[in-house]
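Here the complex is missing one protein chain, while the rest keep their positions.
We just call them A, B and C in the order they show up, numbering each chain from 1.
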Amino acid sequence: MLKKKKKNGGSSEPCVKKQIQFADQKQEFNKRPSKIGRRSLSRSISQSSTDSYSSAASYTDSSDDETSPRDKQQKNSKGNGDFCIKNIKQADFGRREIEIAEQEMPALMALRKRAQGEKPLAGAKVVGCTHITAQTAVLMETLSALGAQCRWAACNIYSTQNEVAAALAEGGFSVFAWKGESEDDFWWCIDRCVNVEGWQPNMILDDGGDLTHWIYKKYPNMFKKIKGIVEESVTGVHRLYQLSKAGKLCVPAMNVNDSVTKQKFDNLYCCRESILDGLKRTTDVMFGGKQVVVCGYGEVGKGCCAALKAMGSIVYVTEIDPICALQACMDGFRLVKLNEVIRQVDIVITCTGNKNVVVREYLDRMKNGCIVCNMGHSNTEIDVASLRTPELTWERVRSQVDHVIWPDGKRIVLLAEGRLLNLSCSTVPTFVLSITATTQALALIELYNAPEGRYKQDVYLLPKKMDEYVASLHLPTFDAHLTELSDEQAKYLGLNKNGPFKPNYYRY
Amino acid sequence: MLKKKKKNGGSSEPCVKKQIQFADQKQEFNKRPSKIGRRSLSRSISQSSTDSYSSAASYTDSSDDETSPRDKQQKNSKGNGDFCIKNIKQADFGRREIEIAEQEMPALMALRKRAQGEKPLAGAKVVGCTHITAQTAVLMETLSALGAQCRWAACNIYSTQNEVAAALAEGGFSVFAWKGESEDDFWWCIDRCVNVEGWQPNMILDDGGDLTHWIYKKYPNMFKKIKGIVEESVTGVHRLYQLSKAGKLCVPAMNVNDSVTKQKFDNLYCCRESILDGLKRTTDVMFGGKQVVVCGYGEVGKGCCAALKAMGSIVYVTEIDPICALQACMDGFRLVKLNEVIRQVDIVITCTGNKNVVVREYLDRMKNGCIVCNMGHSNTEIDVASLRTPELTWERVRSQVDHVIWPDGKRIVLLAEGRLLNLSCSTVPTFVLSITATTQALALIELYNAPEGRYKQDVYLLPKKMDEYVASLHLPTFDAHLTELSDEQAKYLGLNKNGPFKPNYYRY
Amino acid sequence: MLKKKKKNGGSSEPCVKKQIQFADQKQEFNKRPSKIGRRSLSRSISQSSTDSYSSAASYTDSSDDETSPRDKQQKNSKGNGDFCIKNIKQADFGRREIEIAEQEMPALMALRKRAQGEKPLAGAKVVGCTHITAQTAVLMETLSALGAQCRWAACNIYSTQNEVAAALAEGGFSVFAWKGESEDDFWWCIDRCVNVEGWQPNMILDDGGDLTHWIYKKYPNMFKKIKGIVEESVTGVHRLYQLSKAGKLCVPAMNVNDSVTKQKFDNLYCCRESILDGLKRTTDVMFGGKQVVVCGYGEVGKGCCAALKAMGSIVYVTEIDPICALQACMDGFRLVKLNEVIRQVDIVITCTGNKNVVVREYLDRMKNGCIVCNMGHSNTEIDVASLRTPELTWERVRSQVDHVIWPDGKRIVLLAEGRLLNLSCSTVPTFVLSITATTQALALIELYNAPEGRYKQDVYLLPKKMDEYVASLHLPTFDAHLTELSDEQAKYLGLNKNGPFKPNYYRY
Partner (left out) sequence: MLKKKKKNGGSSEPCVKKQIQFADQKQEFNKRPSKIGRRSLSRSISQSSTDSYSSAASYTDSSDDETSPRDKQQKNSKGNGDFCIKNIKQADFGRREIEIAEQEMPALMALRKRAQGEKPLAGAKVVGCTHITAQTAVLMETLSALGAQCRWAACNIYSTQNEVAAALAEGGFSVFAWKGESEDDFWWCIDRCVNVEGWQPNMILDDGGDLTHWIYKKYPNMFKKIKGIVEESVTGVHRLYQLSKAGKLCVPAMNVNDSVTKQKFDNLYCCRESILDGLKRTTDVMFGGKQVVVCGYGEVGKGCCAALKAMGSIVYVTEIDPICALQACMDGFRLVKLNEVIRQVDIVITCTGNKNVVVREYLDRMKNGCIVCNMGHSNTEIDVASLRTPELTWERVRSQVDHVIWPDGKRIVLLAEGRLLNLSCSTVPTFVLSITATTQALALIELYNAPEGRYKQDVYLLPKKMDEYVASLHLPTFDAHLTELSDEQAKYLGLNKNGPFKPNYYRY
């Protein structure tokens, strides 16, 4: 299967965080300039694509006919045919998936309810390019309930849940996406979203920057009517900052990647759970009593360390930053250099965002049975390439699990070939995706309704107050009751009773 | 497929702890006297049968021919044909599985090493009836290295790893077992183990008591030469105590089920990990902030509570025993009655060993999306039968996951149909199995070598000293260094320097 | 000040657990045969005697006149003079202390309430010998409310709270005790309790065995009317077992020291808190990041390790028992020999019950500033004597804190001169004392009301059902709600609905 090419894509974007590669994807990296052209798969995809327990729907695809959706003529039950998907007949199945997702995305459902009176997106014409999953569907249907018209393409050639796309098409959305697009399909779908007679988008919701790039390249005039861009991914945000620096950004853009809630949930809280899940699903390892070294004590490392310590592992930490190092000490972890413990540990976890943290020299010195995995950043942290030498034997023992065997019989257990463990071998709870989706919706509302002049041609963080609002929409899930400031207290603190409650530099 | 019947089995044994039922197994319970005749599957089976990541070998079976092994003529590479298994050609694959298991069963490997000089089981003729898995194979090959001759049958009609059985047969063991035996096959295999010309067992290693039962029934005279029985399961131990009470036990028996190390590992430490694993694999639920009620605060409940608290859940406990209740309080859990919290919790976990702990009345009052599962004891804790009424709809959403839907649309997420979550939806680490297997080996050695008169025709617990020895054999796994008493200290404490170190009533 | 001598005491009782020595007490141990004649101070004393924050009352004593109470003629406000205490005028102050204690001893107060109808101790004549503190007063007044008559002496020459004794005397109790008795006073007081015209005890409540010993020696005939002995201390229990072995025990005795609740609270739960408290009050040490070695992983060690780990310390454990060692591993602690970590640790804590665990060799190798303390057992675990050599300088820097200074300037911080840290430098919550006092009351009721023949001339553990009852009486403190078995469930489990709920060998 052809990997979606990126030669049209910005060829200089940096290595993205949190990307994954499918196991069966052809490894072409070495043929390319470093850090170029890999397609990021945000976490949302992992749920359907890698979960061993995922619903039957995903597997029905394989028995589907081989006709390209581009060659099919499909209409939904109302006769509308402005979409291109795998199979409209899967709509019912997709609808059930969407309904299940709705139950865990209470914030978007609350937004819909509040929108019954006012329609803050009335008149908005949103073109979107994201993973197309049940969670995205809940977002799209929320945008619609808020008054927006939507056209949508997939930001990844593998990640579309076909049955969800069918349900959206049946519901009247103009969706152009299917699982297993070719590169040509990919850009064709994007083009079909924007290149429509009699319809021009005034808002962009992007994940990775390809949609934005396409419009810049093909239809630059469209930006005259566009009120703003909302971008979720690290890669896309990076591209926007580059455009801004170069003075080429011609509309305001909102960086939702760096909002507090998204960061804390994507990193600390989510990884605290997914490190355990990822290790168990792949290796069934018992955590109690195991010696583990965690490289890096940022949010991801903090989550991994807390979870493993709680399960009875003995955890060592490596760090380059003395402040994080001091935190590791105060949290009860021995701060070591990797070479001090590499011979004795049972598990090595990288969470640095750096490259070549675990190099061949360390791999050579690990003990038999040592598990090596990466929670951090793309696939650079473990020098996997150094293991592809003739004297070492690779043995695939399970999906995502390789034994690398030394001449003396020592086996290293390498997970996900050094790619992100939590995306390859674990899942992301819908609740985490809900936070991101809500943030995206609020960012669209903010940009669409902002008075002239509030936002210039620059990249903005979501106002803290809206970050707080996203959080508040998720509290009912926990039956959590917020306290309100009295007038007297608000005055004493010099705060508005409705927030924001903290200065921008507050560390949480 | 026919469930292995038990009408020959002791029809009054109580409901066994830690048993599992396969999902596709016909539910015939209601046709029978209560608590009768269910075959226990000890945990060892779960690894191969329920794990979504298990090795390819398990799946090759399905493509096997349909000929019954009883109708085949097979010989191993040395021309030996004294076995009956699925397919001798799978031996290489099985050997690799055994080798992997060896790496995590250091205690048995250490026993082998020590046996290079002396052969404590020289002359022993062991007939065994257990799950036949890679871990069992390591045990059998250890017994052999210690000097014993072995003949083996499966204690369960589903749990045999065919490729492991093949490797054992290739290695010269007389194994009679395959996955998917009929009931008739089951007893035929057992009979082939004991009914041999020119060979008579002098030791029994049993798991569930069927082998012991068969010999009692068919070959009672064999007990004249038998030096003892080693029994691992709750059911089998219960049968032995009944025999003993009735004055019918004619050889010493060793209850290895109640050794300290086995109990702590099977319950507290193992469940601490498997509750998280089982919930994640089935539901992908995020633990942080979830309200959970755990029914029962014994070792299993303690393990579940500790793990969930550590992951950020808010945990409530119910108990009937005021001492365990006070422990729950001191450990930081609100002690409640189930009806006080049933409306608000997100997850309900039973660990009581009791029946009808979660009844329809409670299920009716749970909130939408509540997850219900059982970690405790057979499948009686949740009154699943009460959910099989016309007004409720069942929807199977994943393997082991059912949505039970109320007329108003409320969904309860029922896991493993109320059977044991940790066996159905999780795995048991080889390390835990290693502790049990080592205890079995030591019990065989003890009974076989005990001087006349040390053991009478009764059921014994493993001497504390041997329990300590099992533990000590597992310490090197953790690179743990034990301190030795000085002569002066031993004298001061009135202890032997080599143990036992605690009185029998010590609580640990 | 003269130490209370014990030559009349059983000279062969073993070294008692949980004893303390006052700091200013003359160290005469070396003059005696080892392990002989030290008076145990149960934990109850520590509250008044060592707490830096204790109420003013304790300090008023110093300004008291020097007249011996034996030379004073005092009467209470009702004209009763059958007591001998320091100063009856302190009664009001003592009453307030008792009232405060009542608030934290809910179980005894509940017993009083239930006794409003029946008087289970009607006719009982209890002679007691315990520490005389506010908590004891609550117990005595409860016994009285249950129908008993009481006469009381102190089991320790230092531990009496004079103002509480005054309040008891004012309330009509015949109390013979004051702080700072001589040895002669000690036995005189005991004698005054039992040697009364027209009154003969029929129950003994003892703490340490001195009262029992005195009656054995002086008034052996009294045992004809005595229905039983309730003994709380390790020492006293040991003496009773010796009497029993020797065939000299002439009444039933109840060992309340080994009840489950008492053991768990005195050791695990209490030490989990007092290790932190004791270290902070003496050294103000910051726990975060500190390296600590805990010697011994029994209940006390488990409590210490859990607390320090939770505060961010890095904890190493030493053990001699492989089962406890394996528990330490699974709980996440590196198991080491002391010499492997002695150079690097910041704190050394002994909890072994052994002697010479920390010897001079280890003390020589500790790093500058290392804190050394004992949570375990008398004062034998740290070889303090080995530090009293000419080349080392001792510097008392605070109460209970010595710097021992090596010639090169290295300082070791020795706490409580190696005696029990939690008794010397911390306090025991009234709640823990409440559990013991309730157990004592129930044991008295049980022995007093037991039908002829239930108890023989032997030492008994409290029936498990009463242990459970003690626990149940303490649950309301936590607003904890126990679940009751249904009839059906009780039948299923083969249990009585009111307990006992566990077999005797259950480990909790």
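We take it that a residue touches a chain if its C-beta (ideal position, glycine included) is under 8 Å from a C-beta of that chain, and two chains touch if they have at least 3 such contacts.
Every value quoted in this text rests on a predicted model; they were computed, and no experiment measured them.
One of C:Gly208, C:Gly289, C:Gly332 or C:Gly418 touches the chain omitted from the figure, and that residue is C:Gly289. Interface residues of chain B with the unshown chain, by the touch rule above, are 288-289, 309, 311-314, 329-334. Considering the complete assembly, chain C touches the hidden chain via residues 47, 51-55, 100, 103-104, 269-270, 272-273, 276-277, 280-282, 284-289, 291, 307, 310-312, 344, 368-369, 397-401, 411, 426-427, 429-432, 477-480. Interface residues of chain A with the unshown chain, by the touch rule above, are 260-261, 263-265, 269, 318-330, 334-338, 340, 353-357, 380, 467-469, 471-472, 474-475, 478, 480-486, 488-489, 492-493, 499, 501-502, 505, 507-508.
Criterion: only the chains that are shown with their structure count from here on.
Under the contact definition stated at the top, the residues of chain C that touch 2 or more other chains are 329-330, 334.
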